[in-house]
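Every protein chain but one is kept in place in this view of the complex.
== subunit A ==
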Amino acid sequence: MDEEPERAKRWEGGYERTWEVLKEDESGSLKASVEDILFQAKRKRVSEGHGQVRLGMMRHLFVIIDSSRSMEDQDLRPNRLTSTLKLMEFFVEEYFDQNPISQIGIITTKNKRAEKLTDLAGNPKKHLAALKKAVDSTCVGEPSLYNSLNVAMQTLKHMPAHTSKEILVIFSSLTTCDPANIYELIKTLNALKIRVSVIGLSAEVRVCTILTRETGGSYNVILDESHFKELLMLHVKPPPASSSSECSLIRMGFPQHVIASMSDQDAKPSFSMSHLDSTGEPGLTLGGYYCPQCRAKYTELPVECKVCGLTLVSAPHLARSFHHLFPLEAFQETPLEEYEGERFCEACQGELKDKSVFTCLACKKVFCVECDLFIHDTLHCCPGCMQTDRTS
């Protein structure tokens, strides 16, 4: 998130035992704390994704956002709903950034019903607008896991087999109100190869555990807001494709951006095709991307051509999703005591204070934990190596 959410007044907040966070564990290593385990898991993620796996690059993802009564809980600031939607905006942007040829759709569930907020589409604008609007909606009643999964399934089941079909549920409530046996639905989802992942906002719910286990998704429960963001970002990365999914060639167009300068007399302002169905102000623009097949004009990429159905992307987009296939190799972890050398992280220039340091195997530069994660999760290239490349 760009800005910190404004802190609630002290008396509005819950009862917290801030001092306990600082407390050292006297009982020694006998009781490793949950944080330790989490830290291990974090590292594992980085080192894990390095096998030669096929990734489902073309994703169809439905995000189900619980909007039931429990979303009004204030343990995330200012409340769960606002915080979630804000993170979702960030997620949508990041998602399209990293998966340019994928689509997303949003479903909300409240009052025992499921409602489609936006349909599966490849344009972030529309989703962002819908998310912004959803902030003002009220949270009432109970969610229905069954209904919302069913709505998502109805669309996803028509998607071609070579795409990765996913559902991500952000589940705040601890109960669900279902019209039928959910275990039957889980079986159907499994048969359709739809992967369901859940991020829980309050605690581990049994039915979600089963749901994710059966469909091959992941189930996580947030600890706090930053952990929430971290978990959400995990879903930005394309998941490994199941070995049974088909492969197929996809036709794509790489439209060129034609910049028409005002001085050019021939240029006439024109409408973009994407404005056809939007009610927003119809901007007349000069330049734009023109579909190589039918010459329809678009102002933004990636998009599916409305006229001929061709997927239009830009080359940098495709290149960006490329890095998933050739990820940066994991850095070597060494305990701080054994490390001899300058005690500064190469990236953030901060002092190395954590238990262990991380060395890039190529350039032998040293990084701290946070930077290590940042490099692997966001940058996807080692700043040390870049530097040496340039100098050499």
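Basically, a contact is a pair of C-beta atoms (placed from the backbone, for glycine too) under 8 Å apart; a residue touches a chain by one contact, two chains touch by 3 or more; residues count from 1.
As a convention for this text, contacts and distances are computed from a predicted model.
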Which of "WD40 repeat", "SEC24 homolog C, COPII coat complex component", "General transcription and DNA repair factor IIH helicase subunit XPD" or "ER membrane protein complex subunit-like protein" matches, in UniProt, the chain that is not displayed: "General transcription and DNA repair factor IIH helicase subunit XPD"
Give the residue, chosen from A:65, A:106, A:120 or A:145, that touches the chain omitted from the document. A:145
Quick one: which of A:99, A:176, A:197 or A:356 touches the chain that's been left out? A:176
Residue among A:121, A:159, A:192 or A:221 that touches the chain left out of view: A:221
For subunit A, enumerate the residues touching the unshown chain of the complex. 14-17, 20, 29-34, 37-38, 40-41, 69-70, 75, 142, 145, 174-178, 181-183, 200, 202-209, 220-223
